[in-house]
Structure formats: structure tokens, C-alpha cells
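Dropping a structure here in C-alpha cells format, bear with me for questions.
One chain of protein is taken out of this complex; the other chains stay put.
By letter and in written order, the chains are A and B; residue numbering begins at 1 in each of them.
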Amino acid sequence: MYRYIIKRLLLVIPTLVGAAALVFLLMRLIPGDICVVRLGSGGGTFDERAVQACHAQLGLDRPIFLQFVDFVWGFFRGDFGISMWSGKPVLYEIAARFPVSLEIAIMAVVIANLIAIPLGTISALKQNSPIDLAIRVFSIAGLATPSFWLGILFILAILDFSQAAFGSPWMPPIDYVPIWQDPLRNLSMVIFPALTVGYRTSAVTMRMTRSAMLEVLREDYIRTARAKGLVEHIIINRHALKNALLPVVTLMGIEAAFLIGGLVVTEQVFNLNGIGRLFVQSVQNQDYTMTQALVMLVVAAFVLTNTVVDLVYAWLDPRIRYG
Amino acid sequence: MHIRAGLMAAALAAAVASTVPATADNPKSGGTLTYMIPADAPPSLDGHRETTFATVHSAAPFYSVLVRVDPNNPASTTDFVCDLCTAMPQPTDDGKTYTFKIRDHVKFHDGSPLAAADVAASWNAIIHPPEGVTSARESYFVMLDKVEAPDPATVVFRLKFATNAFLPALADPFAWIYKKEILDKDPHWYEKNILGSGPFRFAGLETGQSIKGARNPDYYVEGLPYLDGFTAIYADKQAVRVDAIRADRGAMEFRGLPPSSRDQLVKELGDKIVVQESDWNCVNLVTPNHKKKPFDDARVRRALTLAVDNWHGAPALAKIANVRTVGGIVFPGSPLAATKEELQTIAGFWPDIEKSQTEAKRLLKEAGAEGLKFELMNRNVDQPYKYVATWLIDEWSKVGLQVTQRVLPTGPFFEGLRNGTFDVTVDFNCQAVVNPLLDVGKFLPRSVYTENYGNYDDQKEIDLYQSLLHETDAAKQRALMREFEKYVLDTEAHMFMTPWWYRIIPYRSYVKGWKISPSHYLNQDLATIWLDK
Partner (left out) sequence: MTIVAPNSRAISAIIDDAPEIRRSILLRAWIFCRRQPLGTFGMLIVVITAIAGLSAEWIAPYNPTANDFAAMTEAPSWAHWLGTDQFGRDQLSRIIFGARTALIVGFSCAIVASVAGMVLGVGSAYFGGRLDLYLQGVLDVVMAFPLIIMALAVVSIFGTGVHNVIVAITIPLIPRCARVLRASALAIREVPYIDAARACGFGHNRIILRHMVPNVMAPFLIMLTAFVGQAILAEASLSYLGLGVQEPVPAWGLMLQGGAEEYASTAPWIAIFPGLAIALTVFGFSLFGDALRDALDPKLRDR
């Protein structure tokens, strides 16, 4: 067992280096030059010398290998460098935007679970009844609907509804204030993107809860509990739910990746100054340092989550370990 | 009548169509203007270094410039007024020396006084940047030799040759005046910091989110600014900006919205919305790659331009895209621009489109390029790039050309332009101040003008341009311009025009004191804006 743990943990480092190499390479394969974009997007004329000066300042004229070593070594030290677009430290830019994304993500997960777990349980208990059918349709619709389309429709609905009801249109604020500064304003801005992203997550969780619940309900110990005459809802809450939730919990780790993907488009639709938007910008601006840092953070989080999941599975099911 | 609906007519029409009063009636002080900037975040707030409008919209209120386009008459292309100087000078020494007197009592926001030395130092940083410092507009000032400050109230500009392209270049909205002391100590300081002498003081930046300014009580113009402050919110998505104006989360944006947004806002908000419109000093061009066969053949290039029906296409496009006026290489409404009659003699502007298309087909056949298939490279921006491209492809199909579009994000698009990896590309020419003599430099070969992507050489064109640039007689200059235009667009068909962009700014009617200009870079220091609420 310990050998497996060590092996699995050791695998993390080459994985991260591999990811670093991949993102480094991909970014530089994309044709384009951040200096040219900066100087030329206005449409006027600019000097080749200005471009050279910009390259020198950003360290783009150094040999590729040196740039890569700097990047990887910096990553493991926690030094992500300076954003090539804004000239400010990468961590500063990320930290400025992190609270928004985090708040939306947390709210989305909370909402998702508040909706999903009860509905999934009911759906499992009343399998194949009209309620089950309705809930399943609802959850599949959540998986099928593009989240940005939902966002667009949301905003449209809010504006038109408020115009019809109050005479003048209302929309959530477009600049963010932290929750401790003005909770009402903050929540009014965050609730809609959270709902949009949360709907999809709730769909997945709902389905997983339902199928896990169904499996558990067929287990012998549930039949025994019923035979013993235990009250139904005690059976559900004390026995069934806990066991059913294990795969659901592990699923949440994997769903985090989809959540980030949902955040990227949702932040565009709702004009939120979050990590997703920063990501899209930095890729389009070809800001190597920023993109590399963001990708590495996402990859690191994902790899670590998966490692933990693998270890937990190995602990639970000895067959999966191998010497 | 689109050619005459250039700047003058548009300004008149706008004055009639909107409810902006001709005179400012009792401006009220106070209030905060909230507006939106159509960008994610500017790379930096250093005006000398950047070329994006996002920098101007963010930080222009914090700075002063030497001269500028008249904010009370921004439609004019020849009316320049002083900001920091006291009077517009007449050039001396055969037009090669300009001497400016600087105002008294100007202070930087940290309390220190601004003198001629600061102006000279800032300008020298622009035209001769020190090693390792970027100046994005260095090549605009080839005619400038040096800038001196012989005494604390006088700045002298010495030119290498006389040209009336100098004053418009001097009015560059990015030519912010920085503090000499700081520039001497650390030439990179302004890349990360703000210290100016403008009507507003820097009051906070939340990166990617918003920038705020507060009224400068020591501003050198009495009574200005009217506003207590401003908040500029970065909002890249157009739908967000339109919705924000609709719901009064922001009063306006300063770049331009498409006709559909204007129509929607007017319909929904009635008299709570005012619209100002103007021709825009930006245009999309079509540039064939002369190094790729068969675009090295002038007949094929001429066919490309003859196939397109500008006169009928422009009004149709104007309903959905930010374009309107059919024009030649010079900004319509400028004294040097062609009249409609003059334009109609040039390929691509013939009044009879049937005749034009027949000629195009004939040329293609002659050059052996019938039914030619090629790719049009384009930038991944909706307004108006993609609309114009879709229209062009449709027009070309009418003469048997089969064109597909290759749309690229900005970075790879520029790379494609510079490396010449395209057949034909949508190009653009966007300038701040209307300066026709410099603006048409875009059509010169790469050896002279680095942002020309056609990959051709043409000494005759360069010679034509040189005589145009050095000509001092107005009538002769106009004639030379006509010759240059015909040569570029017709004879050689190096590049050709699509309808000029059109700027539409709908805004909340409580905002007063702002006048639209032909460029989204101009008139952005917000000093004259006041809120009627």
C-alpha cells in the first residue's frame, strides 16, 4: 500500500512538468506576438524598434530553453513572474480576480447541491413515477443547455420583466463589490451567474445521487432495515444517503473542471471580472506568463484532486493497487 | 448623397437629430459620471507607450497635452487649440520652427509646478525615446528634429522640413505631458504609475474592473471640471454595455455602438437617450498579397475592386454595421477628400455597377483567373470586420469568384499580416487625429511604411507621395492627392477601400457638454462634461 502511495505521489511531479512543457509549447506555437498586438491594435503605425524594445523588456529575446527553465523553476518556487500584458505581477492580477470566481463557484456548488440532493433522492425513491420523469427531464435539460445561452436568456428575462413590472428596466450591477462591503449589491450581482453555472452542476449531481441511491436501496442491509420495521425516512437519512453520497462527493472533484469551463463563458456573458475572463483575455493577448500560470494552477488543482481520488479508491478497493 | 455626408454634414445632422443644445446652458457642478470602456483591461496606462483606445479612455482625464483638437468643435479637421500653451503660434523660419508659450500656474497633482522643461522632456521621450523605452508613435514625427525649452515658459519645436502634417501630428491625444524630474530619474515610471496635471486626479484602479478619478481642485481652467469624479468600468461585451445604458448602470461608452443598439435604445428609452453620430477616422481596406499569384497581376486586383458595389452596399451595411460613407483614401469631409464626381472616375466607385462587374469579369478572363478561388483573411471582430467581409464575399460571388473566409484572433491575425501568409486580407487604417498627409502613408510600400502588408514595391508611388508631402500650395496639393489616389486605387489597385466607419454614440440624456469627434481617441479628458440631474 505504501509503495503505491509513494509511486502515485511521485507521479505528480513529472505530470506537472509535462503540463508545463505542453502549455509552454502550445502558447509559442500559436502565431502572434504580444508586442505587435499591443502596438498595432490601435490601427496606426508603429516602429520595428518599438517592437524590439518591447521584446527585450519582456524577456522574449532570450533563448527558448532559458525561458522554459525560468518558468518551471519559478512555478515550483511559487514565483509566477510578471504578466506580459499589464506589467504587474501575475499573482497580483490573479488575486484581484480570484474572489469573484471563488464566490460564484461556491454559490454555484451550494445551490447545485441544495437542489440536486433532495431532488435526486426523491427521484430514486419514486423511480419511474411521473415525479421521477419530471426530475430527470429537468436534470437532463440542465446538461443539455449551453450555459452561456442560459445566461443570455436570463439577462433578457430580467430586463424585460423588470421593465414590464416596474416601468424601468433593472439589471444586476456591472462592477463588483466584495460581500462584506455591500452584501445586497454583491449578491444581486452574483446570484444569476451562480444559478446559470449551478444548474449544470446540479444536473450532474442529481443524476449521480439518483443512480447511487438506486443502487444502495437495493442493497441487502436496506432490505433488512425495512424488514426490521424501521421508519422509512430514518432508513434513507441514516443508512442510504451516507453510502450513496460517496460517489457523489468524488464526482464533485471531477465536476470542478467543468465548473471552471462554465465559469469561463458565464463570466463573459455577465461581465464578471473573474479568473475565467482573465484566462480568455490572456490567451487572446498571448500573454505567455499569465496563461502559463493560470493553466498550471488549474492543472495542479486537477492533478492533486485526481491523485487523492485514486488513493482513496485504492484504499477502498484493494484490487486496484498493483505492485 | 453619401460623399458629402462627411464630417461637416454629419455634424450638422447630428446637431439637428440630437437634443444637444448649441450652447452650454448653465452647467451644473457635481455628480459622478459612470461610463464604460469597451475593453478588458489596457496593457498599461502609459500614453507614450500604448496605442489602444482603452488607455486613452482610462487615463486621459488625468493628463494635459500641449495642443489638441478643439473640444467645442471636434468635427473640424483643421481647428487646433491650446491646452497647455497660451496661443497657437505661426511657424517661423520657412515653416520649420514653432514656438509655444506655456501657461502659468499649472500644477501636477502632487503640487509641483509644470514648466516648459516638462513639456520638452515629454516630447523628447516621444520622438527620441531612450534606450529600452518604447515610444509607439516615434515614426509619426520623422519631420521633427528636436524640442527645446530655452526658458521655463517657452517650448520650441524644430522641424527638418516644413509640412502642414506637423500640427495635426502635434495634437496627438496620446502625447501626455509627464514630469521631467520623474522621467529623468526613471524613464519606466509612467508604465506603472499615474501623475499628471489634468482635470481629474487618479482615485483608484481595480485591475480589470474599473478606474476612478476625482476632481482636481487646482485645475488651471477656472470652473472646470464640472464633475466631482468619474468611474470607468471595463466591459468588453457589447450586449453588457447596451443593457447597462438601458438600465442606467452606466451613462455611455465612448467608442461607438452599432445601429441596432442605437435603434433598440431609442425605441425603449425615448427621450432619456440622446444620440450623436459622426464619420469615423477608421476604415477597412482590402489588401491583396502581391507576392501570391495571381494577385501580382494588376488586372486581377482591379477586378477585385470593380466587382464591389460600394454605392448600394454602404446604405445596406449602414443598417447593421458601423459603416456608412463611401469615400476615397482621405477621410470624407476633409478638404483634401475627393468629391463624389471625382470618386466616380476611380475603379470601385463607378456609378454603373453592371458596367463595373462586366469589366471585372473581362479582366479576370484576360488574366486567366476566371472563377478564381481564394481565402480572405479577417480579424475576429464583429463590428464591422465580419459584416464587411461577409458582404465582400457576396459581391465577389457575383463575378464568379469563390471566396472563403479565414477568421483569426487578433494575435495570429497580425502575425499573418506581417508574414504575408494570406491571399487577400481585410486590413484597417485607424488614426487619431485626421491628418490626411500622414494617414495615406498606409498605402505606401513596406519599405517606407512598416504597416503596409501588401508585399509590393513601387517607386513611382513613393515619388508621388514625397511631392505630395512637401507641396505647400493647397490647390496643387489637392491635385497631387487626386493623382495619388487614382494611382493607388485604380491604376495599380494596390489596396482598395470599403465604406468608412461610422461612429454612433447613444447616451443618457442627463449627460451634457460632450461633443462627438471623428475619432474615439479624441476629446476624452471629460473636463467639459456635466450632469443634468
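What to note about this one:
Just so it is clear, a contact is a pair of C-beta atoms (placed from the backbone, for glycine too) under 8 Å apart; a residue touches a chain by one contact, two chains touch by 3 or more.
Owing to the predicted nature of the structure, the values given are computational and were not obtained by experimental measurement.
Checked against the full complex, the one of B:239, B:298, B:367 or B:462 touching the unshown chain is B:239.
For the options B:412, B:436 or B:513, the residue in contact with the chain missing from this view is B:412. Although one chain is not displayed, its contacts with subunit B can still be listed: residues 237-239, 242, 246, 258, 260-261, 263-264, 267-268, 316, 319-320, 380, 382, 386-387, 389-391, 393-394, 405-409, 411-412.
Although one chain is not displayed, subunit A still touches it through residues 7, 11, 14-15, 18-19, 22-23, 26-27, 29-32, 127-128, 133, 136-137, 140-141, 143-146, 148-149, 152-153, 155-156, 159-160, 211, 214-215, 218, 257, 260-261, 264-265, 268, 279-280, 283-284, 291, 295, 298-299, 302-303, 306, 319-320, 322.
Operating definition for what follows: only the chains that are shown with their structure count from here on.
Rounded to whole angstrom, the centroid-to-centroid distance between subunit A and subunit B, based on C-alpha atoms, equals 40 Å.
Taken in their complex, subunit A has these residues touching subunit B: 30-34, 36-50, 53-54, 56-57, 85-88, 92-93, 96-97, 152, 155, 159, 162-163, 168-171, 173-176, 268-271, 273, 277-278, 281, 284-286. Only residues 36, 40-41, 43-44, 50-53, 129, 132-140, 191-192, 206-210, 231, 233-237, 239-240, 243-244, 246-250, 268, 282, 409-416, 418-419, 428-432, 441-442, 449-451 of subunit B touch subunit A when the two sit together in their complex.
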